[in-house]
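Heads up, this is only part of the complex; the chains shown haven't been moved.
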Amino acid sequence: MSRDVVLDVDTGADDALALLYALRCADLRVRAVTCVAGNVGLDRVVRNTTAVVGALRSRVPVAAGTGRPLLTERREFTRVHGDDGMVGVVPPGEPCSLEGGHAVELLRETILGAPDPVTVVALAPLTNLALLARTYPEVVPRVAELRLMGGSIGPGNVTPVAEFNVWSDPEAAAVVLAAGWPVSMYGMDVFYRPALDSSGVAALRGSADVAGRLAGEILHNLAVNGPSGRAYLGDAGLVASLGVDAVTWTELPVTVDTRPGLTRGMTVADRRGPDHEIDAREAWSPVRVATEVDAAALVSRYTQVLVRH
Amino acid sequence: MSRDVVLDVDTGADDALALLYALRCADLRVRAVTCVAGNVGLDRVVRNTTAVVGALRSRVPVAAGTGRPLLTERREFTRVHGDDGMVGVVPPGEPCSLEGGHAVELLRETILGAPDPVTVVALAPLTNLALLARTYPEVVPRVAELRLMGGSIGPGNVTPVAEFNVWSDPEAAAVVLAAGWPVSMYGMDVFYRPALDSSGVAALRGSADVAGRLAGEILHNLAVNGPSGRAYLGDAGLVASLGVDAVTWTELPVTVDTRPGLTRGMTVADRRGPDHEIDAREAWSPVRVATEVDAAALVSRYTQVLVRH
């Protein structure tokens, strides 16, 4: 069964791995790619995204979106992926062209224009998607699922309790979690687990297709220079999870802490079980949280799609 | 000197008084009117606004915008102006037509398309304008001034420290105050001061023009049934202030408290003077705050524009 997807990205090495997979996976029809500022600035995100899409000669429309979070200033977390965010990998060929309109307009048209409900893959701070949900709430019932990389129900990475994508724009994350579309959250609890070994990376680098080779180069550089020293799939694990039953999803009430201070950007989940009453003063939304992952299955799926002979 | 203005409204009696003035004042070219949910719901705002504009046979484009605040649910403050928000006054004639696009798109096109920088008159919760500033930051340098009814540097009305328009969507207000355009804040400190006496109301009711008569009916009903029992100008005082030097503006650093709890929606001003260091951890913006008002001058200006013989 194939499905229509749109991807909202802040490319970046992780997002590039995800894009390469999505554009090559026969089960996914990528109908739009939208850019948002994240760990690198919007201009760089646009450059990286159009370079990756262009390298694959894909005709998927790409639009630029928002250059900063809703409320607070954009802050970069680290330069772990190099100044370009691409761990130094330069996609070959010409970048694809950029749509004239705003990402929010492209998302609206694509989602309202699709014959079936669309899966929104969110791999970046959620500013574009919050603007979409508030400006055009009529898209919400046309979204089959919003699957987001972000959040944590355990430790965070930017702060002791907050993950980068949610922490970057907590107000946007709060809007998106409560918008009414079904939300799946693939966060820090599983993010770093699926990783390729050196033979997997080598197989990708030897792929007959440019998409596989690019993925191989990025994973190689991640293993050599990345924050974990491992060829981890990251955002691409989320995209691969669309096509294989490899994630344990636990439905939990989740809310985003938007207050300034200690816990800003924390995704608070109520894990106490049904015996405990939920605090009605908070805006809890039911979220499918990825609590366990079959890392090998995701890695296998990823390489299966991208290694061509 | 005349100027181009756009009005963002949640009509309502106060906004109607302001619209009637703006559409009849020779110094103002009203280029767009946009609707946003406020003390009444968006559908009702659209109905009231198109009714007022239609009663004057104006061709100004009117668009619907956002139906709820960015983060928290919409809450009505009071029903002081009746279920219709119009103190029972029904404008005569046919409503004007509504633009197909979103308020944010109409504001963008109008502001970017105008030959000179435009004055934005904000008479409602600031959701539309926050979405505009974040989706299309390129409009900001094309705004001559954003003059908003809202906030307080003394007591509030909805809470001990918060005024309705800011309290309704504090995140939006924070975005708008810090967006970079020049902001003038005409809030609770002056809002209720300009008011007509009974002879002023009678003069309006006897105007030869429908605009004056409508204003007179609304003011009459406000005096009879309104929260203050007085025929106060409210939002219309702000619009009248565009054409007469009747307000004492004090430039102060202002920030909006968006935290949940006691002070949510408070516009905190630093009135301690230049000897005191400003707290750099907060997002202070320089705002011209209306601290005193020549009520008689505003009332005189208002009636001068709307009483026709």
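Letters A and B mark the chains in the order given here, with residues in each chain numbered from 1 onward.
What we mean here is this: a residue touches a chain if its C-beta (ideal position, glycine included) is under 8 Å from a C-beta of that chain, and two chains touch if they have at least 3 such contacts.
In this text, all values refer to a predicted model and were calculated from it rather than measured experimentally.
Enquirer: Since every chain shares one sequence and 2 appear in place, tell me the total number of copies in the complex.
Expert: Assembly-level count of identical protein chains is 4.
Quick note on the criterion: only the chains that are shown with their structure count from here on.
Enquirer: Take the average of all CA coordinates in chain A, do the same for chain B, and state the distance between these two points in whole angstrom.
Expert: Chain centroid spacing, chain A to chain B, equals 40 Å.
Enquirer: Can you tell me which positions in chain B touch chain A when the two form their complex?
Expert: My answer: residues 66-68, 70-72, 102, 104, 127, 130-131, 134-137, 171, 174-175, 258-260, 283.
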